[in-house]
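Every protein chain except one is present and positioned as in the full complex.
So, chain A:
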């Protein structure tokens, strides 16, 4: 909402400057969002007299003037205005003056215009922000002292934009804000005197309320013989000061009172109401109304309308109808001041997509008592600005004044909630200054009666907020932080997840973060899922982003492709995040997944042969092995897999402690089609829970031998299908005494071997005993035995 400082000052004396006022408002909960000084003439603009006008030697429309600005020598100014005649007294922006415009700051400098020096600028009203008049220079009173700052002649207004929280609809008016300002500045707030001529002309049937569950109060009265026309200047200026447009005097009064008192009003053209009466009723199903903005709406019973004897004339509390408003032709007016229940107005406004200054206030709740006062105020102002005479009694149809809330207040409880020392007297004083009624004050507490404009006050905690707010949140002391263990809660998976992330980062991967909502194609790039396994949003932001990600692969593919297209080709990426599955047979609804991706050069910073090294399958396998090693995962294995996400023969399942933990491999060609990279792309998708459950973290100390080791090499030719793992397993099972390790150090295939479907392999076996040095003879004998066994049972040809 916008507040005009000058308007506000009509109700409460503001004896502080704008920054102080804004700070006080913000610290009281009326948050100032923006401050705009409207019609404020910048410093540096002074009163000057044109002494001489000469034509510009090089321009038809410009003149060269000598101007006396009250100090020193007259200055030369080049001017394009038609009325820069000698003798005129005008505003002169001297060098250094800064104009603040929406397009940015504009500083007056010494300049040359078509070759002639100019030492300032003479201004129009528009240039000074005083009006839209730009036809010529502003002509000032010739009796003014030259050199007088023009800003002192036109002390503009300041528009303050505030954010009002939904619990404080009473702040949605100048008077409402003034009430709090009076408390903040400790000075009384006063409404102007509101007087209405006596009128008791009966108006039976003028107002009927058929839906008292939606309309709590309806005040109607008739004013006849108004003369609709332009509003007086003061009214136009008030409205413009907060950005409202003037329409005509009657409508302007209703808007003015709305902004002044926070009570929405509506003026009907009485002659356009069938039966010359209004009915507040539910719409008939299918009934139509055309609103002020020209939209035709089809209504239902849930919508409250203000109808005449026949049809709806206004969408109650939201917007008037197109045909019943006050125009130049109107002579008789029915003035509405009503109280509608908030939730119905809110529902209607939201459903139909219409909001207005009225609906904004109704849906937050208006003051029951204010409806009557506002009606009086509007009558007073209409009579004053549009003439006419009050022609009916004040018809007030209502279902009774709501009871005011009486709230017991314990001073100790208030202090203990806000944690600050505030005296009993101060607490009671704050309540009174906020226009709350304080009774039964004892040494322990009081009762507070909340007026009807403070519907937010219901409980002691609400009163505590008032004390905290007005006493000042900055006066709440800081006390030492008392850390406390509340041991009943055990921390869950967060630490484990943190550890897993840290481990993957230790391996050299960069962490990514993607949105949880994805498009269906991205989701189904993870081929483990079908369309019906996905969890769909009922109201996605766009059809593109309609499902929750079932896995992390889809968005990771997008990130890889985006990086590749930006020529970031060397990628080590990962994400740990929640994924969602709608098929309980596959996965739980929510679980965490780990996705890793690898592509590009291993050593892009190096040169020659090293530069050519590309990440391959074994790099990703090695990353997983290192991860499991860091996590001290005891039993894991990789099993060849056939998986549509990966290239055939380039995919593996990962098993950890007998549970399937996920897959990895080289991405399938159709997933990487069109990517501008020649490097293969590898990815892994792993179930976080399986890894975390197998993350044994710590390990126990195992003693190691301090005696020397002895190594022997064995080389053989084997069938090309014989896997390294099978050889390791064979050696392990043969259990040669003191064998410490087996290391593959060469695989070799030449044309001849290839033709025979064979390969040559070489292993180094290392023997070591924990308690003594092994003799050559011992080692040789064990080694020979193993060689023989290999030849015989694995059918390899020793070399």
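Quick note on the criterion: a contact is a pair of C-beta atoms (placed from the backbone, for glycine too) under 8 Å apart; a residue touches a chain by one contact, two chains touch by 3 or more; residues count from 1.
As a working rule, contacts and distances are computed from a predicted model.
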item: Protein name as given in UniProt for the chain not displayed, "Urease accessory protein UreD", "Phenylalanine--tRNA ligase alpha subunit", "ABC transporter" or "Acetyl-CoA carboxylase biotin carboxyl carrier protein subunit"; value: "Phenylalanine--tRNA ligase alpha subunit"
item: Contact residue for the chain not shown (choose from A:329, A:403 or A:541); value: A:541
item: Touch with the omitted chain, as defined above, among A:133, A:568, A:632 or A:773; value: A:568
item: Which of A:225, A:423, A:442 or A:495 contacts the chain that the document leaves out; value: A:495
item: Contacts of chain A with the absent chain, listed as residue ranges; value: 26-29, 31, 165-168, 343, 346-347, 350, 416-420, 459, 461-462, 464-465, 468-469, 473-474, 476-486, 488-495, 498, 501-502, 504-517, 535-541, 545, 559, 562-563, 566, 568, 570-574, 578, 580, 589-590, 603, 605-607, 610
